[in-house]
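Apart from one protein chain that is not included, each protein chain of the complex appears where it belongs.
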Amino acid sequence: MSLVPTATVSEHNSRDSCWIIVHSKVYDVTEFLDEHPGGSRIILKYAGGDATEAYEPIHPPNAILDNLPIEKHIGAIDPNTVVAVVKEVTEEEKQRQAVLASRPPIDEIINLHDFEAVAKKVLPAKAWAYYSSASDDEITIRENRAAFQRVWFRPRILRDVSVVDWSHTILGCKSSFPVYISATALGKLGHPDGELNLTRAAGKHNVIQMIPTLASCSFDEIIDAALPGQPLFVQLYVNRDREITKKYVQHAEKRGVKALFITVDAPQLGRREKDMRMKAVDDNGTAKVQDGQSDVRRDQGVSRAISSFIDPSLSWKDIPWFRSITNMHIILKGVSTPEDAILAYESGCQGIVLSNHGGRQLDTARSGLENLIDIVAALKTKGPWPNPNFSIFVDGGVRRASDVLKALALGASAVGIGRGFLYAFCSYGQEGVERSFQILREEFEMNMRLLGARSISELKPEMVDASALSAHVGVTPTDNLYNNTYQHLSTAAFRESKL
Amino acid sequence: MSLVPTATVSEHNSRDSCWIIVHSKVYDVTEFLDEHPGGSRIILKYAGGDATEAYEPIHPPNAILDNLPIEKHIGAIDPNTVVAVVKEVTEEEKQRQAVLASRPPIDEIINLHDFEAVAKKVLPAKAWAYYSSASDDEITIRENRAAFQRVWFRPRILRDVSVVDWSHTILGCKSSFPVYISATALGKLGHPDGELNLTRAAGKHNVIQMIPTLASCSFDEIIDAALPGQPLFVQLYVNRDREITKKYVQHAEKRGVKALFITVDAPQLGRREKDMRMKAVDDNGTAKVQDGQSDVRRDQGVSRAISSFIDPSLSWKDIPWFRSITNMHIILKGVSTPEDAILAYESGCQGIVLSNHGGRQLDTARSGLENLIDIVAALKTKGPWPNPNFSIFVDGGVRRASDVLKALALGASAVGIGRGFLYAFCSYGQEGVERSFQILREEFEMNMRLLGARSISELKPEMVDASALSAHVGVTPTDNLYNNTYQHLSTAAFRESKL
Amino acid sequence: MSLVPTATVSEHNSRDSCWIIVHSKVYDVTEFLDEHPGGSRIILKYAGGDATEAYEPIHPPNAILDNLPIEKHIGAIDPNTVVAVVKEVTEEEKQRQAVLASRPPIDEIINLHDFEAVAKKVLPAKAWAYYSSASDDEITIRENRAAFQRVWFRPRILRDVSVVDWSHTILGCKSSFPVYISATALGKLGHPDGELNLTRAAGKHNVIQMIPTLASCSFDEIIDAALPGQPLFVQLYVNRDREITKKYVQHAEKRGVKALFITVDAPQLGRREKDMRMKAVDDNGTAKVQDGQSDVRRDQGVSRAISSFIDPSLSWKDIPWFRSITNMHIILKGVSTPEDAILAYESGCQGIVLSNHGGRQLDTARSGLENLIDIVAALKTKGPWPNPNFSIFVDGGVRRASDVLKALALGASAVGIGRGFLYAFCSYGQEGVERSFQILREEFEMNMRLLGARSISELKPEMVDASALSAHVGVTPTDNLYNNTYQHLSTAAFRESKL
Partner (left out) sequence: MSLVPTATVSEHNSRDSCWIIVHSKVYDVTEFLDEHPGGSRIILKYAGGDATEAYEPIHPPNAILDNLPIEKHIGAIDPNTVVAVVKEVTEEEKQRQAVLASRPPIDEIINLHDFEAVAKKVLPAKAWAYYSSASDDEITIRENRAAFQRVWFRPRILRDVSVVDWSHTILGCKSSFPVYISATALGKLGHPDGELNLTRAAGKHNVIQMIPTLASCSFDEIIDAALPGQPLFVQLYVNRDREITKKYVQHAEKRGVKALFITVDAPQLGRREKDMRMKAVDDNGTAKVQDGQSDVRRDQGVSRAISSFIDPSLSWKDIPWFRSITNMHIILKGVSTPEDAILAYESGCQGIVLSNHGGRQLDTARSGLENLIDIVAALKTKGPWPNPNFSIFVDGGVRRASDVLKALALGASAVGIGRGFLYAFCSYGQEGVERSFQILREEFEMNMRLLGARSISELKPEMVDASALSAHVGVTPTDNLYNNTYQHLSTAAFRESKL
């Protein structure tokens, strides 16, 4: 590979000829500009210069290799010509660093909400927008949380709860609790070590991580960070090019991954408006779009930018093919209806995840927890439940061990948590993830004792009252004239203090 | 027609003799003062002067001709006597112009709510009040929106959704999506080009516009702005003088309009209090009504001012007459009950619109979407559904393509959007309307893929959970003593930043 | 009657000997101090002086005569000894007068809420507290309003509604609409003419007023203000001394009153905490209650102060006695259950009022509107409904003609409005009451047209959907941790304006 002087690169700084440097390699992306899922504008910003910093967190490591023909790989940058750039720290970044320094000490973090509250303040705005956003009116993401709180406990008393055990087996793998780390994309947006924070903490505490297709770290980096024998699952966005998918799946199996979670609720990634707005504001400050220059893609946010490879033609016909290329457990992630649950069961899969993608895909889809009721009932028509050969997982909106216990009481096999752990490492790195595990353990111990369940197998449907789970209602819109006029009651008034 | 000097007009500046100039014509409105639906006060404000600017946006173009006897048409103003008036720009208008200049760039508009939010800030207060107002406590207008969000999706997975097609046929006319532009009145209050913004955008993008009786632009102006073959519908308020109505209907048919939507929910236009308040404040600044001078009509707002011609005696007996004067499809707009749906079906109409007039007529009427359930069930007793000879449309509260998909899954033939497109042109003119179409298309593509429906015909009732649609409930009024005393939980506290 | 010099009165200014002047008469109330329902403190404030101003608005005119033995009536004040007191206007009162002067012009009042909003600002704090307060947590008062908004309309179309007629007959009396003025106490707290505002407006507009036992004006003053033949009802708190009651009832009948409404939901007047707090703050500014001096009654507010004469022993056994002393219609005001409705029917009453006393008695009692459903059903078991010999009235929470139409559709005979008209005269005197009638008439016309009912008799149960009326529910308490962390969606941002 030839060496290219920095000065040469900087000559190619326009739409007519656009070179960029990524990780010290030089690429000619002129013809790629219009194909870039994130729009041409963001690339042109770095035309003739180094785009590594912007590129890294939001692209899978092999993004350029997969998308740019080899003849556009110009060569390596000549190291002698690189001028060390004194990275100027923006005012916004300075403030962010100050906020970071004032984080609460980690032992004041006492529930998973705390991580999210910290992450909201310490994350760069774009990262927060990407992680926290959901689709359209964000009704489903909030319903996911609310659904758990419509299930009430019916605790049993006077059982000897000296010893309670919340360890569990998930798809044949031991887990220190009935929870796995669900896949979330682009971990480096939130922390320089990205997904490795999860891998390391999971290994140390015997928790199972699901590796995301869209990880910021490469698949092998993650596997390499795992301990020997540490169980891992992998999440799959199916590529339009099935050979790429096959290679990826078989590589995962070879490297010891135990189960393949095929995402089936995302033929296209959702319109996430917080993410879209962030993008628009970021790139377009005060500029007016020039007349006639349509650049539709520019405002579609991070999620659209990274997902054009996903195959919308994926269908039930593909399942036998997956079965033919791997012996891993095959789990369909993103099932919502009893009809599809039965189809999954009959197609020879080993399980399903009742998920709406954290509210990021079809808005006003029901929560996984709500769907669980109907789907367990449907699967019971096929034989005894739980079924050792078929698992039902639930994810979305989980913040408490009590949420997990509710899902398990209602028949779930285990529960996935995505954002909860993501925000843990965004705010405190690996230590945050470990703290989140510790919090969950404390909550499991407490709640199982109070519920009268000494092991996961003692969680029974009669321990919860789920009668309100499907009770969605409409409240009459507020009568503002009345409410503004009505004067609220107040408690007794203090006197003016003499102090 | 004789020429009248400006000085002569200005002598007739009192209740005893009141002349006004409109579009350079002089009219003697002395005897008309007490008949003016908007009250005499507003006319007297312009007595002896030019009333064109106030007259134009809120009157149909032929209002004077229709209402003032020919002998009161004094003549044309003598152009030599007209003094060019330097129109003074009010402070309020200056501020409005500044706000207009600071609108978000149109490509930051990513949903239909955004148009409304922009319109709210850039419209003159009176226009915003007229457009946004609804009747009484405005419960129905909000319920219209909320109803859609009580229908939850049950998405199907693993269907090949590479190609999704949201084109549709509405009353035999091709449409690029299952949505038509519903009639809204007085477009020039919001934009100088008024309804033409819609006509032009609709022609370009193959969308069907319903022309309102109370358009600011004349019927022919709108027709003339349409492309050859561009399908159009027309909305009708039935006049007390049926000859006027007959002329209007037959003219519409002659000019190629495909369907006649007869408004049946407005024998009288509703009390819209925002509109009424705006009128009161505007005209009456700090003045006290003089004792004994009753002027009841003065505070009834724009909507009452323009609607006195509507015939409250319209009844089922009139339907055969309509059938006799036109071959257009006849659709009744504003049906709410299965009883009336069956009557419409049996009376030989080609369809109905389940509508409550955007919440502007009978408050606490149920939403069209809620009524859809019962009405489809009732019509199924008359034969298979969908019925190629009878259509059910729904309007009210639609903001998202997902709303449209819900209505169609429940049996609607297509969906009307009124305010959504109105606010699009109020904020960005024709370009806004086009942007709104683009947004809907993106949303249709996304949501149909995520729902697993590849064409409109694949939308099925089982794709939605509408069990909550009729679940209106009462929540106990808040316990303010308790709530004020209860201390909310909070997340971990940040330290004082050292910055 | 002897003349008493002012100086003599002023010597009796202590607990040991306490004289007061009321309406130029001198009374020795020393022994009455401890019996005074409002506590001794308020009397002692005026010991040796003139108490007229404080006495007048909150006592029925004959209160002293009824309660103080004749030997304690010392005489008339010697007019030659009266020093004209320059009434000093308090700062608070000055501010109130300024607010009064800035009221909205009455023709800007466009619904009954407006009167309440004005009254809230222009009333003296004590009057507002007395009128607006309800019992305990004020849940019932708000539920009364909310209940109407849980009934939805099912409007019929294409009926000839050129002519709509909302006149009605109530207990054989013609009324210009199906609404009567319900009794509310102590009208002079809010306006110097007190209840006469209602009488005069009612006479002019053919509306029926129910005269309250606790009127500030005397019964005869009210009757005298009525027009010849003007129909009036009377409300009755039954006195412990039945002779007083008998005299009152027979006097009412003799003076032409048509119906007797016996209050049965108030054996004791409710604890109305707004009223109680107002009293406490007013009298006790910064003072500390002296040790050992218990004065329990002092903090019970106006309502307790005026109601000690009410007989808590009133029971079904008394109904025949009432029947024996009067030929007026007998209506029981304050019925809540089908059981009691049947008892009332069987006891020979002519009707009942489904009322919870405007939320002022038993808190968390259900609304009259909700009770209407069960009670109409119960009465239908006794014969056809409506029954010409038995009426069901409903009051509580009515603000709109549409509320009235809902109650009538569900079987009510007519509807009472109390606070609505009270606030009308508190804010604008008689003119306010007339305006309120005009507003109701406009609303009746509009809503009956839109509903497709041309007369009161065309109001039918199928015109409303009352399925939500009894649907009270519990919503899970808010998840504050989640909600505080969740970031709301927002619409597109405006740029900084260049203005």
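Per-chain residue numbering starts at 1, and chain names A, B and C are given in the order in which the chains are listed.
Note that a contact is a pair of C-beta atoms (placed from the backbone, for glycine too) under 8 Å apart; a residue touches a chain by one contact, two chains touch by 3 or more.
Note that the structure is predicted; figures quoted are calculated from it, not measured.
A.B. asks: Any idea which chains on screen the missing one touches?
C.D. replies: A, B, C
A.B. asks: Going by the contact rule already stated, which one of C:R103, C:H251, C:R441 or C:R454 would touch the omitted chain in the full complex?
C.D. replies: Once the missing chain is taken into account, the touching residue is C:R103.
A.B. asks: Would you indicate which residue among B:E273, B:D311 or B:E370 is in contact with the undisplayed chain?
C.D. replies: Result: among the candidates, B:E273 touches the missing chain.
A.B. asks: Among the options C:V89, C:V163 or C:A471, which residue touches the chain absent from this view?
C.D. replies: Touches the omitted chain: C:A471.
A.B. asks: Have a look at A:R156, A:K204, A:R242 or A:K258 and name the one touching the chain we're not showing.
C.D. replies: With A:R156, A:K204, A:R242 or A:K258 as choices, the missing chain is touched by A:R156.
A.B. asks: Of the residues C:R277, C:H329 or C:R419, which one touches the chain left out of the display?
C.D. replies: Only one listed residue reaches the unshown chain, and that is C:R277.
A.B. asks: Quickly run down the residues of chain B that touch the omitted chain.
C.D. replies: Touching the chain left out of view, chain B contributes residues 111, 113, 116-117, 120, 128, 132, 137-138, 142, 145-146, 149-150, 273-274, 277, 281, 286, 399, 471, 473, 476, 479, 481-482, 484-487, 489-490, 492-493, 495.
A.B. asks: What residue numbers in chain C mark contact with the hidden partner chain?
C.D. replies: Residues in contact with the chain left out: 94-95, 98-99, 101-104, 108-110, 113-114, 116-118, 121, 136-137, 139, 264-268, 270-271, 273, 276-277, 280-281, 284, 287-289, 295-296, 298-299, 312-319, 332, 334-337, 339-340, 343, 361-366, 470-477, 479-481, 488-491.
A.B. asks: Which positions on chain A touch the chain that was left off?
C.D. replies: 105-108, 110-111, 137-139, 142-143, 146-147, 149-162, 400, 402, 438, 442-443, 445-447, 449-451, 462, 465, 467-469, 471-475, 480-481, 484-485, 491-499
FYI, only the chains that are shown with their structure count from here on.
A.B. asks: Which chain, with its centre taken as the mean C-alpha position, is closest to the global C-alpha centre?
C.D. replies: Chain nearest the overall C-alpha centroid, as shown: B.
A.B. asks: Same or different: do the copies chain A and chain B touch each other through matching residue numbers, with over half of them shared?
C.D. replies: Answer different: the two copies use largely distinct residue numbers here.
A.B. asks: Write the angle of the rotation needed to overlay chain B on chain C, where the fit uses Cα atoms and the result is rounded to the nearest 5°.
C.D. replies: Rounded to the nearest 5 degrees, it is 90.
A.B. asks: If I count partner chains per residue in chain B, which residues reach a count of at least 2?
C.D. replies: 108, 110, 137, 139, 471-475, 480-481, 491
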